[in-house]
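Complex shown without one protein chain; remaining protein chains in place.
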Amino acid sequence: MTNGWIDIKNTDMMLIMGGNPAENHPCGFKWPVEAKRTRNAKMIVVDPRFTRTASVADLFCQIRAGSDIAFLGGLIRYAIESNRIAKDYLLNYTNAAFVVKDGFKLPEDGLYSGFDAATQTYDKSTWNYEEGGDLSGKHGGGTHAPAKPAPVKDGKPSPPHLPENVAYDLTLQHPNCVFQLLRKQYSRYTPEMVERITGVPKDQFLKAADLFTSIRKDGDTKKVATIIYAVGWTQHTSGTQTIRTAAMLQLLLGNVGRSGGGVNALRGHSNIQGATDMAGIFEILPGYLKVPVPTDTGFKAYLERITPKSAKPHIWDSWNYWSNTPKFAVSFMKAMYGDAATKQNDWAFHYLPKVDRNYSWAYIWDDMYRGSVKGLFAFGMNGVAIGPDSNKNIEALKKADWLVVGEIYPDETSEFWKSPGITQDEMKRIQTTVYRLPCAGFAEKDGAFVNSARWLQWKNAALPPPGDAKVDQEILARIFLKVRELYQKEGGKFPDAILHATWSYTNPQNPALAEVAKEINGKALADIQDPVTKQEIKAGQQLPGYAWLKDDGTTSSGNWLYSGSFTEAGNMMARRGTEDPSGLGIYPNWAFSWPANRRVMYNRASCDLEGKPWDPSRKQVWWNEATQKWAGNDVPDFKADSKPKDHMGPFIMNPEGVGRLFVPIGAVADGPFPEHYEPIESPIENPLHPQQSNNPIVKKFKTDSDKYGTSKDYNIVCTTYRLTEHYHYWTKNNPMNVQLVPEPFVEIPAELANDMGLRGGEKVKVTSARGNYVAKAMVTKRIKAMTIDGRKTYQIGVPIHWGYRGIAEDEGKTAKTAANILSPTVIDPNAWTPEFKGFLVKLEKA
Amino acid sequence: MSQATLRVQKISGHAGSVPGEDTQREYTVCKLIDTTTCIGCKACEVACMEWNDLPFGETVFDNTYQTMPETRWNYWNLILFNEHEREDGSLMWLMRKNQCMHCAEPGCLAACPADGAIVQYTNGIVDFQQANCIGCGYCITGCPFDIPKMNPKTHRVFKCTLCTDRVSEGLEPACIKSCPTGCLHFGSKDDMLDLAGKRAKQLRDHSNFPKAGVYDPPGVGGTGVVYVLHDATNPELYGGLPKNPHVPLSVKLWKGPLKWLGNVAMIGGLVGLFVHYLRYGPKAREEEDLAAKPGGGKS
Partner (left out) sequence: MSPSEQSIPHGHVLRYNLRERLTHWVAAAAYIYLLSTGLAFWSPWLFWLAAALGGAQVSRMLHPWAGLLFFASVWNMYVMWARQMKYTDDDRKWWKAVKYYSTNQDDKMPPAGRYNAGQKFLFWGFFWSSLLLLLSGIIMWSPQYFAWHSLIAMRISVLIHASAALFTMGLFMIHLYMGLFAERGAFGSVIRGDVSIAFAKRYHPAWYKEIVGESSSPRK
């Protein structure tokens, strides 16, 4: 979330799309309700199904799963055409005025410039800004500097980079300026086109568009709209780009950085935000530092690659906060390797693994399926049930040598060898050794959860784990120590990275999480001093925040973003202050919010150019003339003494300093502007460009288990989701939850059920190219037949919560297969998220 | 059933006056359920089960999100889900938390023959005292909302207590505590009606619900649970919430005219027979007299 849960209460308008917070985040949903109740805020819900969120919405649009970009693109077009945009914000806080390179081509035919069909990749060199100064009024061809050839170094062209002095046109008239390109790109997303692609009738779409953009009616700059989403957006091959489209819409309307605005991802697990922050992904290190790759020949080269240089119009300023990357990276290396990381040895850079290719979720299972991954640690997740393509995952586990499962219940993964369809004979042939480690449940552990609002909230253990169950850190520590012992004894290929890792916990066998948290926060390794304030921090003391991090080895920090969470003053995450002086729900003394206890990110954008809040009734930060500093109810997300007249951009994490409507070079893999592409399994050809229906760079997997269906054989769009009554695959072990929703079901439009002669409660078989799933039918009016590109199309919904282990499952009462037996292994090319939310099936009575 | 600060103002099946009647200056407590902000998350259902330590029961999928068709003796709080199509074709998914309404004039209490099995406290809570319940099920017939349910094994009847044990200690009922959206409120009846009225007005003025209103049916003397409805003219849409609930005619007849008629007839009959005996005496004084009577005779 750019903002936070509580901040939603400050909004005037909500677009909830790709998420179902009433069901999946019911506690957080109090804030949207609060906004309705106290501000008469309007709520628009766009979803494939009429959900419990929709039940309290002011307007509901039923959309075809996987067509969100078309809807949002239509909104962008509507906002521009009806002039309901925040002009000053757009001009000054986004890259609308930046001029893009001449050779850049929009995807009228489905492809951006630079596509290489053979490798299914883009050469992104044209996805860049033009170099030069003010180009206003100069939009004849060739008036600006010709594109320079990329400088050649060591015989290889260096990768494209952003120009330091970006060309711009503050009149926004230059045909190649971002705003004009944006307008052109989405001019194709007419209400008629939106209807053809999404199935939302034109008049309904226009109603939604009018309502959402009404906050900028007649030049109003006070009102704010928020966009709220969850995995209904991310779990598509267009996931990242859908979120980008939302961000662009919010930039266009001037809603980012403002209280009651922003682009707000609702995280589906209590600590999924923390998992991401702490690098639960193969391609990043903690704090979103990029992971080293084989071409990073040394630490310097690595830093050069990952540290951006500011790129902006010369008349503006840009803080480019990521220029501090070396400080974060060196401090991280010191936290990892302590004294073993020295300037002389490149801060032990060679200890870090260099990631040569994609090792994301789907690839791990693909590798295991192909036999190259021999073992798996499965902690706190149920890989078989999670899928996609549960059968492929089961097959993969059959080929593994060993599997370690740390869980609180026996689950589908730890008992993959008992999955439905496996015969006694086959069971005997499965040679995978399964180790089941009883783990502690969430209430039996202390530590911090990071919520959607980026708050690190410390919690205490409520009770000790039962029996032999152990907390995760003890299991991990004991495995690590054992491995290290083996390396000590036997040497091995590369023992240093293991032997020199710091492990200075009071109880090495079971480190206290508070100790780990302190290590993550970071400390001074030598006496350090702030050159301006002369404040001093002694060696060994906890750091008050990431501003203190150094690139000379005098500080350590496990994750720069979390710096400030455990200071000399104590555990900031355990704070429970309920003061809220501004009434904006900032609660500065409650827990710790990264970054720097800031509750709304980019909050400089909540003020106009002079530093005055757009809406004086929602004062987050402001420029204080008297002190010549930024002040605020929230922590200003800005250089404290940067005068408004210096025109420093509020989006300090971008080298441009401004929000990106156009994403240059390679920050996203599949295009600087989002384009609607059909899901890999789609009922129609893309009406925008039938010859390029799907995302051109999305690659299908190629094992014999990876099958993809077409609309010829599978005529129904299927989406998967969770219910409020259950939590993933755990609560089928809890009698209370089982009582609330005892059995799996499939939600089926009443009209389709009528066609099939199917009644509610009867069994129905859902079949995709990969497998079939049998459950009872829930016949409902809440999903309606849709007209997609002129064709009558049905959507169905499958909740995911069941499998073959659980109370009812063990009694032989419910479905024996996991819902994800249906979903395809195909992933978003930016975030590698599988397409769980829109694929094709057929339906039969069972 | 802590009664530390609770006094009884009405008792079922009780001869004579009630100890707490007219003794306390106390406001009536009330639960406000704003159906327009209910998201059917069932937190209240779980909280009710947890706080009251109710045993789990079996449920079966029934083509709905609703946990079970109706409340049970061990399931006092149930959200009813109803799909409704408005005239303009738009869909509404109405969710109403159903539980005991704590009527000011409780039909269950009126119908109950067992001394002290049902009481009404001076704060308005209607509470079942299972120790005194005889399991006749008359309360079930007396309730216009079909709430009390009998445990088939013990033949005791149960329903929502409005968490008397919590309320008597100054806490809100468990369901209120658990509600994440704030669609549930708890306080004095006056305050809740005020809040409900304002919310209904907001819905009329700012949302597309011109018929929004408050449900506090006068037929049962008003209820200790009031609803805000999108359409107060059609409470039946919300899982058959009766438009004008009242103590059922059968209970009224039985407890009213029939009871008087019966009493009069019984006493009248006894008196009549006694008078008859005084006036006419036995048909024959002794068995031997039979012989002397005309028409009789010895063989």
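Letters A and B mark the chains in the order given here, with residues in each chain numbered from 1 onward.
Definition applied: contacts are C-beta pairs under 8 Å (C-beta built on N, C-alpha and C of every residue); 3 or more make two chains touch, one makes a residue touch a chain.
Quick caveat: nothing in here was measured; it's all calculated off a predicted structure.
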{"item": "Neighbouring displayed chains - absent chain, whole complex", "value": "B"}
{"item": "Options B:Ile39, B:Leu78 or B:Ala114, residue touching the unrepresented chain", "value": "B:Ala114"}
{"item": "Missing-partner contacts on subunit B, residue numbers", "value": "13-15, 111, 113-115, 132-138, 140-141, 146, 149-150, 152, 155, 248-251, 253-254, 258-259, 261-263, 265-266, 269-270, 273, 276-277, 280-287, 290-291, 293-299"}
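As a convention for this text, only the chains that are shown with their structure count from here on.
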{"item": "Separation of subunit A from subunit B, taking each centre as the mean of its C-alpha atoms, in whole Å", "value": "50"}
{"item": "Subunit B-touching residues of subunit A, taken from the complex the two chains share", "value": "22-23, 26-27, 29-30, 33-34, 36-37, 40, 50, 52-56, 58, 60, 723-725, 735-736, 738-743, 745, 760-761, 776-782"}
{"item": "Subunit B to subunit A touching residues, read off their complex", "value": "36-43, 45-46, 49-50, 56-65, 67, 83, 85, 90-95, 180-183, 199, 202, 206-208"}
